[in-house]
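One protein chain is absent from this view; the other protein chains keep their places.
What follows is subunit A.
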Amino acid sequence: MDMRGLSVFISEIRKSTTKEAEQKRVDKELAKIRTKFKTSANLKGYDRKKYVSKLLYIYMLGYDIDFGHIEAVNLLSADKYSEKHTGYLACTLLLNEGHELLTLITNSIKRDLASRDPNDQCLGLTAIANIGGKEQAEALADDVQKLLLSGDTKLLVRKKAALTLLRLYRKYPEILPPDAWASRVIALLNGKDLGVITSVMSLILGMVEKDPKSYVEAVQKAIRLLVKLVLNREYSNNYLYYGIPAPWLQCKLLQLLQYYSVPTDEGLMSHITQVINRIITGAERSKQNDKNKGVSKTNAAHSVFFEALNVAIHYDLDKTVLITATQILGKYLSERDTNLRYLSLDTMSRMAYSQHNEVIVNIRKNQDTILLALKDPDISIRRRALDLLYSMCNKVNAGQIVGELLSYLPLSDYAIREELVLKVAILAEKFAVDLSWYVDVILNLVSTAGDYVSDDIWHRVVQIVTNRDEDLQSYTSQTVFIAMSSVAAHENTIKLGSYILGEFGYLISNKEQFVPALQLDLLMSKFDMVSVPTKCMMLSAYMKFYNLYIQDSFVTDSVKEIFSQHRTFIDAELQQRANEYYKMIESGNTKLLGTLLEAMPHFPERQSSVMKRIQDRDAERKRMRAHGGEGADEEEEEEPAAFIAPSQLLQQNIQLATQAPQTKTASLFDFLDDGVGTTALPNDEEDLGYNASSGDLSDFIGGGASSNYNAAPIGNNNIGGGDMLDEIFGGVPAGIGNNSSFNYQQDYGYQQPPQQSFTTNLASDAANLAAQRKQQMGGASIEDLMMATSLNEQAEQNAAVHQDAQNKLRQLLVSRDGVAIEDENLQVKFKSEFHGNKGRLNIFYGNKSNQTITQFRADVSQHPLLDVTMSNVTPLIAAKAQSSQYVNVVCKGAFSDAITLVLHFEFNRKFFRFNVKLPIAVHKFIEPLPLNSADAFFAQWNAIPKDTPQESVRIFKQSEQYLNVDNTKALLRDGFNIAVLENIDPSPLNVVAAGVFFGDNNNRTNVLLRIQVNAQKQVFRLTVRSQDEVLTQQVQQYVQQYLEGA
């Protein structure tokens, strides 16, 4: 194999001291090889091999090779193994995937795969594994698959075949349809050779990544293998790597588990828990004992350790494992081994989302160490520390963490500054106790790292401030004014400032230091220094100023002056704005100006685009794997606290607005309903008609150059591209040219009914509202008629559903869970648990339709003897989604009537109301009373006198189902949770039972039952006795109801 010529050439190249000398030598050699290839038709195999090797070396040095490929391809079919080998090496290095010569070599490869010599097979497989593409997948997948599955294949070849197949699968997944294939490939895990198993696991992992469902069977195999390796220590010593059995395989097995949810099989679950525990203790021990045995030992142990932790985090079940883990990781945080510190930070940041509070508390104990890690000399450590601080932040420590991050910001690396800014912005919004703090934080961000503050961050400030009260608006105006006054104010501060002062500057204009003239001065002083887009924003702000301070001639003159100056500005956008605004002013129509420039309406509440950005990023991140969305979902639930607060009405109305087809009017009404639109009301009360028809508008525009003017209040069309722009213009009360809606707006503004009714019953109020609208409109519109009919239809529909619900309730009263009510759109399910006098009902609302259910609300009726509390439920249930709620019930005494759950919601533009009886009856608070002897029973039985209200006796006909006494017993035992006492009544057909009822403060009342059967007449005689007459009555009624089968 040794090629003297090659070695000589390499030495010569190495001798060249300068780049030029090297280049010269290379050029000379290339020329020589080229001639050799061209002229000598019968080049000896050895020479060809030598020259191709030289070419490879030259290629490796970084020179382009534009010939010789074909010689490499020719070597593939050489008889001599060494030549063939060089040919393959050259092809894999020189030919990229998709190279035109690949087609040529596919046939050679196919031949070698079919060879009986395993060496040839290996060469072929390696080649495909290196450069195979879709074309090879189609041509060769079958051959490779055969090699993998065939019993005759050598182990060495089989390993390669598995990995080669993975390459082809990644290029073209269709080659392996899972149906027939999955079980065969999983069966390969039963083999003995750990090398083959490792390769096959890589293949399976690759396929699971794309299609987890088809390979579920691999989970139990993986767990068995782990048990074998970790617990039973069964393996060949060849695979012991620094004392750890096959760490690569272990990691792969553990990674596989992270694609699937917790195993339902208890045996498997207990096995995997043991495995994880063993791995964790093993790694910790290796850290303590093997300090001097080299880094590979601890590395191998910890590679498995961290992967096992990933599984534990993924399952998030076993609290103790996670808590132990946080303690170990906490120790590692102050380790000298930087790798361990890095991985501990990384792992903790994923643990911080655990459902177990103790885990999170344990992580937070290390907060100081983690903050210190922000200043570590190693950038990798700093990044992970930042990630962890972000994920461990909550309401309590947000102030401190955000503060630390802000003070770290000026020192931070440029590489992570953008991410840092983004994270601070999100934390500040998410955990703001007070929104003025949030505004401060963002302004601080802009002034320290303005270049890294992307537009969506300050757009978000605008959104939040616009949707909030005047306090925040005036606070923000003040702070932004001060921030802008700094000589070095960043352009982003100026952008934000222009918008905020234009919108809300009037709120502070009565203060001496912020009078309109000063505000305008401030903006103007920055005007020359900023970029054109910012200038455009500033022009809009000036226009707003003009409208707001129309009495202030200083302001109006300056504004007009600046517009006129810019009517010939070189930038088209700026020029257009200047022209349009100038014309508007010139027209002198102040009413129209007032409308066009009225305050921006609220933005629809929605997910922060900033938040979305980081979610998108997170989604790609670390092993969320199977539950890829999990991280994102969590974030969504944690909608910024400050954002849920606004009366849900707003949110709901906006939903209404977006759902309703005739968006404009609908949203107008809804904004007004909340009184939100008050600032939007035109000032001029007399002139309701608003003759500002579109004709007037076009008069204005005629002067300018506009072709795409939008008849909406002038906001800042610089804010956000795309969707934000839509929302600014789309959801706006764009009423110009629509007289009727304006009239209506006026009417409504004065006749608005008191608002408190809203809070009581949203759905019916909404219906009332519709009726009111009808009256006010002085006649029914078609739409209202439609609504009325749909209400009637709905009543019929409801009747059917309610009937069905009755039957379901019967079932529920004698079981723990089940469906309570269901129609084609909504399903309500209960799961209940009772213990003593306490009970909890989990209620699941499933939206079966393809549309969102909105304005969802659930109320329960109050009850004198039951304390009922319920959790909040989200007002929206997305299509095909489920939301849930729980109701806690505490029983204070025997009761007779049921609690009703009232559901209101809007769906498909109709309002629905359902009454659902909660499946709670006295016997839910009964537990079995095991009385062992007849004496004990009769002592109790006789303590309650006959013929009193405490006793109830009924005779009624047996239903067919309960002709069998076992069914009766089962009903009492399982349905009513009452102990059936055997061997007390001499007749085997009769049943005796006893239970204990838990009332207020868990006071117990015994309740005793006796059911005698008259087999001839097929009747029951039911006797119930207890100290409490209501209890007696209720138990008797319910038991009878079921036994009668009525």
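Just so we're on the same page, contacts are C-beta pairs under 8 Å (C-beta built on N, C-alpha and C of every residue); 3 or more make two chains touch, one makes a residue touch a chain; residues count from 1.
The rule is simple: contacts and distances are computed from a predicted model.
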Leaving aside the chains you can see, what is the UniProt protein name of the one that's missing? Options: "Signal peptidase complex subunit 3", "Golgin subfamily A member 7/ERF4 domain-containing protein", "AP complex subunit sigma" or "Histidine-containing phosphotransfer protein". "AP complex subunit sigma"
Residue among A:Lys252, A:His271, A:Lys535 or A:Arg577 that touches the chain left out of view: A:Lys252
Quick one: say which of A:Ile381, A:Ile562 or A:Val1024 touches the chain that got left out. A:Ile381
Taking the full complex into account, what residues of subunit A touch the chain not shown? 1-2, 7, 10, 14, 46, 53, 56-57, 60, 62, 64, 79-82, 85-86, 89, 93, 96-98, 116-120, 126, 129-130, 156, 159-160, 163-164, 166-167, 194-195, 198-199, 202, 205-206, 236, 238-239, 241, 246-249, 251-252, 255, 296, 299-300, 302-304, 306-307, 338-339, 341-343, 377-381, 383, 620-623, 625
